[in-house]
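Before any comments, here is the structure.
All protein chains but one are shown at their positions in the complex.
Letters are used for the chains, namely A and B, taken in the order the chains are written, and counting of residues starts over at 1 for each.
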Amino acid sequence: MGNLPSLRYFWPESILTVAVMAMFVQDLVVRRREHRVQSLTIGALFWLTLTALATYLYPSGTTPLFGGLIVHDPLRVFFAWIFLAAALLTILIVPKSKQVSDARVGEFFGLLFALMLGLYLMASATDLLMVYLAIEMVSLVSYVLTGFRRADRKANEAALKYVIYGGVASGVMLYGISILYGLFGTTRVVGDGGIGAQLADVSSRLFMAHAFGGQPAAQLALVVAVVFVLAGIGYKIASVPFHMWCPDVYEGAPTPFTAFLSVGPKAAGFAVAIRFFFAIFEKNVPGVGWVAVSDVPWPAIIGIISAITMTLGNFTALVQTNLKRLFAYSSIAHAGYLLMGLAAASAAGVQSILVYLMIYVLMNVGAFLVVISVSRATGGEHIADLNGLGTRAPIAALTLSIFLFSLTGIPPFAGFTGKYLIFAALVQKGGMWNVILAVIGVLNSAVSLFYYAKLIKAMYFEESRDDTPMPVPGLYTGILVSLGAMVMVLGIYWAPLLRWASAAFGGTTAT
Amino acid sequence: MEAVLFYIFAIGVVVAGAQVVLRRNPIYGAVSLVACFFFLAGIYVLLSAHLIAILQVMVYAGAVMVLFVFVIMLLNLKEEELGEMHVTTMKGIGLAAVLVLVGFIAWKALTPVQFARDMAVNEQIHGFGGVKAVGNVLYRSSVLPFEVTSLLLLVAVVSAVVIAKGKI
Partner (left out) sequence: MMTIGPVHYLVLGAILFTLGAAGVVLRRNAVVVLMSVELMLNAVNLTFLAFSRFPLVQNAPMQGGILQGHVAVFFVIATAAAEAAVGLAIIIAVFRSRTSINVDEFDSLKF
């Protein structure tokens, strides 16, 4: 579809673009007024509602837009709702969190909308150049929001580390893209004449083999280029070995943004990974399902990375005392669980990723919200600061327990749904290695119970120095209770969510 | 003629690039980087990328490097703050891995690739690499990335102010 007709499918993105500028302008207009935080929050909620409305009114169906640079399909819409949920929670949490100074809330919201635009584009990009620009948009804003508390030394250092790691990651990814461009004459991944179509085409593969001297092993340039691109994606979802930035950035960033960072960009990274993976490595054969295109066993490689990622994340989390670092390693481990769904290389695997990501937004932001509530009252973010929370703030403690059990994947909670679906997809795919990977996943969940239980023990069994009730804003209590309720419900009745996820990916046809 | 120019520029690029990495004082590094960018612009001209060569000089060597030099001056680092080269085993291994990987692609994998239309592209596309030809592609099939980039630059400007300004 050409440029102008595509705009019909581009309303949410256009609204987000306007919202970025509108927030900056509003920030200047209300600068010296009273209630400026309230008015900015209402403004942000207004623009977010408008975006959500436009997302809701998306036409159905699958259409390539802007000449194939991005695609409009149900998968993109599903991810859009994940981002909207994360952004809504962040906007509601920020004003009372005491982490972003009142004078700078407007800038925070404006940049958050720019980040949202990047996420939307990441979830729909089908051209490597577009993927790069979208990732760059997300990264650039993430650096700034990480260093948002300028007076805080940790925040500045975290931002600098993030910039350096991010710059290197995007440089490496671009090098991969440039080699792919050379090999295929295009940066398009999906669509006619795209990289995926060329790889799936047998004559083109013969040519590739011929071009590299006729030896199968000489597809090296292609493999290295793909690995480079995967490095850029792995960096965004914080999988091993590109996870080093994660704990520092999570600790240094203002906690509401940490909560957003742990769900939004990670989900968008998975959106890119899913598109890339199923366009380049797999081919949809009617009646058979997805079959591998390449001679290189990519699903197995991703399976190994997934196993290492979750094991490293979980075992490092065991020794953490800072809550934000603990959740950073927990989020690395979750990247590992989610990669298992990709390693399954089937529609069921992707659907399990989608379901898990949606649930992950609810439980992870919920857990971070309790951390924010505690840190705004006590000023600390360590496990010891949770001591006695069971008596000081019973609702926060109860909901945190729900989120933690859910993150572990214990049955009546939503996290179990997600993990169950991932393991089921792996076992359904069959093969000894997939079953072994599933077993590793189960063992890892058992390990994660140790450090999650440590928090629960602190809340209910440790004495705290003061037993006065901890003030939790009514808004936070409301959010916590509703998130907790959703986590409980989705643990028992997940059929609608799974149906939605199936509609988002199951019907996707081959490139 | 092309070969002579290529080797002059290539040696310039590599030497100046190495200076960036090896020079202890960042201001020498920055000046070397400017030189490196100029040599690269020469290489781009050899590749018939005339518009990009101009952009390279104006944006990179001009604007971006002025920013770097400005920040280096602003920080005004003392001698002992400049920082030594720092080589540890892990870093060495990582670097060797990069070297081997990249070297491998360059020599082993890409050498036997057959490039069909060698040298003939200039004749095939009128004004290859010129403003008109590149602009046609840029504003027709890549108009979305173009707009996204403009927003990216706006966000970068606001971000830089947000992060670096003194008092609010």
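Simple rule for what comes next: a residue touches a chain if its C-beta (ideal position, glycine included) is under 8 Å from a C-beta of that chain, and two chains touch if they have at least 3 such contacts.
Being a predicted model, the structure only gives us computed values, none of them experimental.
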{"item": "Chains still shown that are in contact with the chain withheld from the display", "value": "A, B"}
{"item": "Option from A:5, A:182, A:411 or A:430 whose C-beta touches the chain left out", "value": "A:182"}
{"item": "For chain B, residues in touch with the removed chain", "value": "1-4, 6, 10, 13-14, 17-18, 20-21, 26, 29-30, 33, 36-37, 40, 43-44, 46-49, 51-52, 55-56, 59-60, 63-64, 67-68, 71-72, 74-75, 77, 81-87, 91, 94-95, 98-99, 102-103, 105-107, 110-111, 113-119, 121, 125, 128-129, 133-134, 136-138, 140-142, 145-146, 149, 152-153, 155-157, 159-161, 163-164"}
{"item": "In chain A, positions touching the absent partner", "value": "67, 129, 132-133, 136, 140, 143-144, 147, 150-154, 156-161, 163-164, 167-168, 170-172, 174-175, 177-179, 181-188, 193-194, 204, 207, 211, 247-248, 251-252"}
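One rule holds in what follows: only the chains that are shown with their structure count from here on.
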{"item": "Intercentroid distance (Cα basis), chain B paired with chain A, Å", "value": "31"}
{"item": "Contacting residues of chain A [partner chain B, same complex]", "value": "3, 6, 17, 20-21, 24, 65-67, 69-70, 103-104, 107, 110-111, 114, 117, 121, 129-130, 133-134, 136-137, 140-141, 143-144, 147-148, 150, 159, 179, 211-213, 218, 220-221, 224-225"}
{"item": "Chain B residues touching chain A - in the complex, by the definition given at the top", "value": "101, 104-105, 108-110, 112-114, 140-145, 148-149, 151-152, 154-156, 158-159, 162-163, 168"}
